[in-house]
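Every protein chain except one is present and positioned as in the full complex.
Moving on to chain A:
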Amino acid sequence: MSEGVVRLGGVTDFPPDPVIVAGLRNGDEEVFALLLDEWSRGMLRLARSYVSTAASAEEVVQDTWLAVIRAVGTFEGRSSLRTWVYRILVNTARRRGERESRTIPVSSVDGERPDGVPPERAEGGPEGAALAGEVRELIDKAVGTLPSRQRAVITLRDMEGYGSDEVCEILSISPANQRVLLHRARAAVRDHLAAYYDGKGGP
């Protein structure tokens, strides 16, 4: 991993909420760094559903963590800590997205990347990797064309692997609505993939 980011071996190593919350309240910097490194990638992706640039998404994530630092004393454990943090993120990102949509023409800024954040490289054999890389790029781009509500759901469900219950809670939507948004998003991304395969004469 680049940038000195420490990743855990797997989710089973991740401490339970009460341990994390106590650590945050006691000023345990290791615990905060752990959360930062585990959750920020997914938060950046989710924020990107609502705002127009990667740099803007990074600011949303920063503002969210600052809010978490201020408010962790009020966390009551009625949801999981992750859901609570993600709900703060969604509110922050939505507000910013609404502000941006009134001021910035989206087409002029879409697709940019903040300086100093290199994309991670895929690993594997050269030919398979090239094809897989093409497909990934295509699907990544297709996700970028989705309406924000669909993009938020597909990001959480399929890119981050969250369960439908947690996604409904984070986004404050019903299970039926969640499924409709997810299905539309997947079908739209699948259309891009099918067009690509048609061009290649592939599967």
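The criterion applied here is as follows: a residue touches a chain if its C-beta (ideal position, glycine included) is under 8 Å from a C-beta of that chain, and two chains touch if they have at least 3 such contacts; residues count from 1.
Here is the rule we use: contacts and distances are computed from a predicted model.
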Item checked: From "Anti-sigma factor", "Isoquinoline 1-oxidoreductase, alpha subunit", "Thiolase family protein" or "Amino acid ABC transporter substrate-binding protein (PAAT family)", the hidden chain's UniProt protein name -> "Anti-sigma factor"
Item checked: Touch with the omitted chain, as defined above, among A:Val19, A:Ile69 or A:Ala130 -> A:Ile69
Checklist line | Contact with the hidden chain (one of A:Ser40, A:Ser79, A:Ser148 or A:Asn177) | finding: A:Ser40
Notebook entry, point to check: If the missing chain were put back, which residues of chain A would it touch?
Noted result: 3-5, 26-27, 29, 32-33, 36-37, 40-42, 44-45, 54, 58, 61-62, 65-66, 69-70, 113-122, 132, 135-136, 139-140, 143, 154, 158-159, 161, 164, 179, 182-183, 186-187, 189-190, 193-194, 197, 203
